[in-house]
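Step one of this worksheet: look at the structure below.
Yeah, one chain of the complex is gone here, protein chain that is, but the others are all in their spots.
As written, the chain order gives the labels A and B, with residue 1 at the start of each chain.
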Amino acid sequence: MLAGIALTLVSLWYGQNHGLLPVAASNEALLVDGLFNTMMTISIGLFLLVEGVLIIAIFRFRRAKDDTTDGPDIDGNIPLEIVWTGIPAVIVLVIGVYSFDVYSQMGGFDPNAAGDPAVTQVAMTGEGEYGAPLMNGSNPHGGHHHMALGIGASPEKAGQMADLTVDVMGLQYAWIFTYPETGIISGELHVPQGKDVRLKLKAQDVIHAFWLPEFRLKQDAIPGRDSELRFTPTRAGDYPVICAELCGAYHGSMVTRMYVDTPEEFEAWKQQQIASRPDINEVIASLDRPRTDVDYLTPYADDMGLEPEMLRSLHESHTGAEVLTQSL
Amino acid sequence: MTQVDIPASVPAQSSPHAEAERKWTDFFTFNSDHKVIGIQYLVTSFVFYLIGGALATAIRTELATPPSDFVSPDFYNGMLTLHGTIMIFLWVVPAGAGLANYLIPLMIGAKDMAFPKINALAFWMIVAGGALLLSSFWLETPQSGWTSYPPLSLVSGKVGEGIWIFSLLILGTSSILGALNFVVTIIKMRVPSMGIYQMPLFCWSMLAAGLLILTGTPVLAGALILLAFDLLAGTAFFNPTGGGDPVVYQHMFWFYSHPAVYIMILPLFGAISEILPVHSRKPIFGYRAIAYSSMIISFLGLIVWAHHMFTSGTPAWLRMFFMIATMIIAVPTGIKVFGWLATIWGGKIQLNSAMLFALGFIATFVIGGITGVMIASVPFDIHVHDTYFIVAHIHYVLFGGSVFGIYAALYHWFPKMTGRMMNETWGRIHFGLTFVGMNLTFMPMHELGLLGMNRRVAMYDPRFADLNVLCTIGSYILAVSTVPFIVNALWSWFKGKLAGDNPWNALTLEWQTTSPPAIENFEGVPVLTTGPYDYGKTNEALESPSTDTPVLSS
Partner (left out) sequence: MQGSTIDTAQSPLNYPSEAGGHHEDHPDHRIFGILVFLFAEGMIFAGLFLAYLTFRAVTPVWPPAGTPERELLLPGINTLILIASSFVLHRGDTAIKNNDTKGMRLWFGITAVMGAIFLAGQLYEYSNLEFGLKTNLYASTFYVLTGFHGLHVLFGLVLILAVLWRSRQEGHYSSSSHFGIEAAEIYWHFVDVIWIILFLLLYLL
C-alpha cells in the first residue's frame, strides 16, 4: 500500500519534471507536451511496478542452494488476470481519446488538410523513359485544387485563411522557402510571431520530411503530393528545421533555421530581402561551387560558435541550383 | 509440494538407431534432419549477427563525433541499410526459425518436420540470400535504408538496390517455406496424447508467428517485385514522375514489416514462457491467457502497419484508426508480461545465465513496450517519428527483447543441443556486459530523439555530441560482450561438463529424450503423462484437480 502511494507520487512528480523535451514554441506544442507528460506519468508508474516486482522476486524468491523442491503449484488466477487485462485496456483507451483530442486541437482534422488527395498525374516525358525522377524540371503539381495532407487549421481557425503562407520545397539537400505574396526566395524560414502560418510542403526529387522539433510538428514532403503544416509560433527565437526522412548521402546536413521574428523584425527582414534580392546568376554561382563535408556542416556552425553572417549563403547542391533556375 | 523428480536418464536409452550416427559433416550438407537444420540456422544467423554488429559498431564510431569523418556519407548509408537488413532478415528472423526448427518436433513428440526437404531448402536459401546481400560490399551497397522507400531507392544505385531486392525475395521465400513447415507440423504432427492445450507455449507462439509470415511476407514480395520493375524495367508503380504513388509501396512494405517485428518477437515470447517456469520451478501463470494473447497479437499485428506512416501520405481517419489498433496491442502484450511476473513470483528462482537473460528480457522489453504505446499516439509520434526515439524504441524491442530472448534460449537449450553445459561464470559476465552495454547504448537515444536528432544521419548537430559519445561507449561494450559468449559456446560445445538428458529437470517433451537427441528424436511415440508446466503438482492435485486452477485443465 505504502509502496503504491510512493510509486504514484514518484510517477506524478517525474511525469511533470522529466525535462526531456526541448522548449515548446507554440500552443500546439504545449498540448503535445501535456499528452507526453501524461503518458510519461503512467509509463514511469508501470516501469517501476514491473522492474520492482522483478527485483523483489529475484531477492525474495531465490532458490536455496540445497533446495531441490518445486515452488507452489499456482498456475492462474482469473480475477487477477481480468484486472491486468482490464486496467491496461482502460489506460490505452484514455490515452487514445486524449491523443484524439490533442490531434483535433492541433488541426489534424481540418478537412482542407487532412484528406487523402489524388496523386497528381505527371506529364509523360516520352514513352517509357521516366528515368530518374530527379531534376525533371517540370513541377509535378499542376493546377489541381486537391486537398493537402498534414496538420491544418485548428478548429477555431477552421475555414479562415492563414496570415502567412509559405511554399516549402524540399530537395536534396536543402529546403527552399518561397513567399508567394512578395516573391521572396530564401534558404531560411522567417515567420512573424503570433501569426497563423501555413507551410505548403512539396518535394522535388525524393521524399523528405519537414520537422520543427520545438513545435512538435512533422510532415513528409512527398513528390507528387501536396502536404501542409499550419501553426502559430508564440515564442520568438530561432529554431532548427530538419529533414527527418532519409533522402540520400547528405541527409544529415539537410538542416536550416526558422526565425520567429516579432512583426516589426519580420517586416524589416521582408523589406531587406526585397531590396537586396541578389542577381540570380550570382546565387547560382555561389551554389554551384564544389562542396566538401565542411560545407555540409555549416548549418551547425552557430553551435560551434561561428558568426551567423557566415550562414547567410544558401547551401544547396547542384540540384538546388537547377531547381532555383527553373522556379525563378 | 512434492518435487517432480526426474531421473537423469530416461528408460535405458541406448541410441535407438545405432547404425545412423550423427556425423559432424552433416552440418555442412543439405541435411533434412530438423535438429541439424536448427543448429545450421542458429550458427549461420549468429555469424550474420556478428557482421551486423560490426556494422553497428562502425556506425557508432562514425557517430562518436558530429561531422562525417569516419566513412564517406554514401558508405554510411550503405552500412545502415545493411545493418538493418542483416539484423532483421539474417539474424533475428532466422534465429527464431532455428529455435523453431530444433524445438517444435521435439516438443510435440514428432520425428521431424512435416516437409524435411523443404525445410533444408529454406535454410540453404538463407545462405544464398545472405551471400548475395554480402556481395554488395564489393559491388555497390544499397543505400536507401532497410525500408528502401522509393523514389530514393530508385535513384541511389541500381546494382546495390537490385541486390537488396533479390536478396530479400530469396530470404522472404525461405521464411515462407519455413513457416509452412511450422504451421503444418504444429497443427498436424503432435503426439496423439497432446491436445492443443497441452502444447508448450513456444509452439503456440510459433503458430502465431508462422501465420503472420504466411500472411505478410507474400505482400512484401509483391512490393519488391513492383519495385524491381520500377528499378530495372523503368515502370512507374512507385515513381511519381510516371504517375505512380510512392505511398502505396509504404503500405505494402509495412503490411509485412510491421508484422515482422511480431515475427521476430513472438518466438522469443514463447521461449521466455518455457524458460521462466523451469528455472523458477513453478507452473506458467495463465497458460491459456498467454496462448491466446499470442494469437491476438498475431491478428492485431496485421492491422496496425500504417502507424509507421503517421507523417506520410495518410489521411486523418487512417491515422486515428491505426493509432487505436496499435494501442490495443499493448493489452495482450501486457497479459504476457504480467503472466511472466506472476510465474516467477513465489517460485524458487535459480539465477543461472538462461534465467538472467530471461529476466533481462522482461526488464528491457517492458521499456520498449511502454515507448511503443507512446509512439502509437499520433500527436506524439508526429514529433518523434524518424528520430532517435524510434531507434531507441526499436532496439529496446529487438535487442532488449529478441536478442536477450535468443541468448536466454541458447543458454537454456544448449545442453539439449550439444549434451554439454555452458560455463556459468562466463555466462553471467556475458549477461552483465550485454545488459549494461545495451542500456548505455540505447537509453540516451530516447532523449536524443526528443531533443531533435533525426535518425539515419552521418553528421549531426554538435549539441548532441555528449549523449552520442555515451551511446558509442555502450556499443563498444556490446561489441566486447559477444566475446565471452563465443568463447564459452565454442569451448563448452567440445569440452563442457556433460549435461545428461535433463539438467534442468524440465517437463516438456524435448527434455525426455537423450542430449543431444537421437536422429529420430524418440524411441517410439511418446505419451504425455504430465502437462508441460506441472511443476510442484502433487499426485493428489493431479488426480483431483482443484477447481481454482482451471487454466491448465482441459
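The rule we apply is simple: a residue touches a chain if its C-beta (ideal position, glycine included) is under 8 Å from a C-beta of that chain, and two chains touch if they have at least 3 such contacts.
The model shown is predicted, which means the values in this text are computed figures rather than measured ones.
> May I ask which residue of B:Ser136, B:Ser167, B:Thr217 or B:Thr371 touches the chain that does not appear here?
Among B:Ser136, B:Ser167, B:Thr217 or B:Thr371, only B:Thr217 touches the chain that is not shown.
> If the hidden chain were put back, which of B:Met107, B:Leu152 or B:Val183 would touch it?
B:Val183
> Since one chain has been left out of the picture, which residues of chain B touch it in the full complex?
2-7, 10-11, 111, 114-115, 176, 179-180, 183-184, 187-189, 198, 214-219, 221-223, 225-226, 229, 233-237, 242-245, 248, 251-252, 255, 507, 509, 512, 520, 522-531, 534, 537, 539, 542-543, 545, 552-554
Here is the rule we use: only the chains that are shown with their structure count from here on.
> Name, in rising order, each residue of chain A that touches chain B in their complex.
Residue positions touching the partner: 20-22, 31-32, 35-36, 39, 43, 46-47, 50-51, 53-54, 57-58, 61-64, 67-78, 80-81, 84-85, 88-89, 92-93, 95-96, 98-100, 102-103, 106, 108-109, 114-116, 119-122, 124-125, 128-134, 136, 140, 149, 151, 205-207, 209, 211, 213-214, 216-220, 222-225, 227, 240, 242-253, 255, 293-294, 296-297, 300, 303-304.
> Which residues of chain B touch chain A in their complex?
By the definition above, chain B touches chain A via 1-5, 66-69, 72-74, 76-77, 143-145, 147, 149, 151-152, 154-156, 234, 236, 239-247, 280-289, 311-320, 323-324, 327-328, 330-331, 334-335, 337-339, 341-342, 344-351, 359, 362-363, 366-367, 370-371, 373-374, 377-380, 382-383, 385-387, 446-447, 450-452, 454-463, 533-538, 541, 548-552.
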